[in-house]
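If you scroll down you'll find the structure; I have some questions about it.
Every protein chain except one is present and positioned as in the full complex.
Right after this comes chain A.
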Amino acid sequence: MAPILDIKNLHKSYGSVEILKDINVSIDPGDFLVLVGPSGCGKSTLLNCIAGLEPITGGTLSIGGRDMADVTPKDRDIAMVFQSYALYPTMTVAKNITFGMKVRGVDAATQDRKLQEVAQQLQIEPLLNRRPGQLSGGQRQRVAMGRALVRDPKLFLFDEPLSNLDAKLRVEMRSEIKKLHQNLGASMVYVTHDQIEAMTLATKIVVMKGGVIQQIGTPSEIYNTPANLFVADFMGSPAMNLIPAKTRKNGAGTILEITRADGAPLQLTDTRNQDLPNDVLLGLRPEDIAEAGFRAGASVQEAECLVEMVEPAGADTYVTSHLGGAQVTARLHAETSALAGKPLSLAFDLAKVSYFEPNSGMRLN
């Protein structure tokens, strides 16, 4: 299958400032690509480059197999939803949605038919004669989506479309976008700084930092095998525990020794990962640390730790402790008996452990 979007060695700079460095991404038709990263990482610039709103200064970009070097935004067969929705304030909802068709000279009957289709799909029929100023945030969001949908483009571009909505509406719209993607089977590129949005929506995630791609992969690859410390720390909430440890070879496995401020060092044995350097950062997700007795298996080892804080969050209870000088969060079941200031036996599950080189931050296993 030919990729719908293919970016090769893309560079973008403003004067001497390099915003994007050597970007290589391609997605297949039907993919949902999410560009995620902290603000200022260049993800929105990359989206604007895809849309043709910013010229690229190096490399190639093609949509649907066609090189986009000299193609203006209107001829790229794309539709875009903006963070501020960018609805035309003096036009009614109907005119907002049909503006693109009107500009392109589509006949009135077709315009009307498509408008009705989209309005029905998004359930905004009662709003068609209102102006953007008379709509709520969620309704504006729908209209902005309608304006994109009505174009039926090769590629949908979303620039942080949910960041102006309140938390509840954001979750609602998120699942609607997901539903829309499943129903249409359309190809989408979506920019967000919210790692949960990235995880829930994407079929493919690009994590960016400082204009450089840190990792490309499926949500589960990004979550379970982060390529470096930045990705490990950025994706997932609460963040992955990163614990400094010393390794020692011992027959069948590797012994991980973690210093503790109080008492003897904690020792864990990893039987599956060999040939680790002496100093590593041990990466464990909070859900891979449970209360002793609630997790079993060959890769599980138990150890007593001092509980510093207990945070009930409804479905789970988060417990924090200190290991190797780093704060460690464990995700326990809601009815745990853990008490702050008391020791608690925790079960460490090394099945999904990640190891990082402390200096370069690169993944070791």
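In the analysis below, a contact is a pair of C-beta atoms (placed from the backbone, for glycine too) under 8 Å apart; a residue touches a chain by one contact, two chains touch by 3 or more; residues count from 1.
Everything below uses one rule, namely that contacts and distances are computed from a predicted model.
Chemist: Which of the following is the UniProt-recorded protein name of the chain this complex doesn't show: "Sulfurtransferase complex subunit TusD", "Ger(X)C family spore germination protein", "Oxidoreductase" or "Carbohydrate ABC transporter membrane protein 2, CUT1 family"?
Modeler: The record for the missing subunit names the protein "Carbohydrate ABC transporter membrane protein 2, CUT1 family".
Chemist: For the full complex, which residue in A:83, A:121, A:163 or A:273 touches the chain that was left out?
Modeler: In the full complex, the listed residue that touches the missing chain is A:83.
Chemist: List the chain A residues touching the unshown chain?
Modeler: Considering the whole complex, chain A reaches the absent chain at 48, 51, 53, 72-74, 78-80, 82-84, 86-91, 99-100, 103-104, 131-133, 147.
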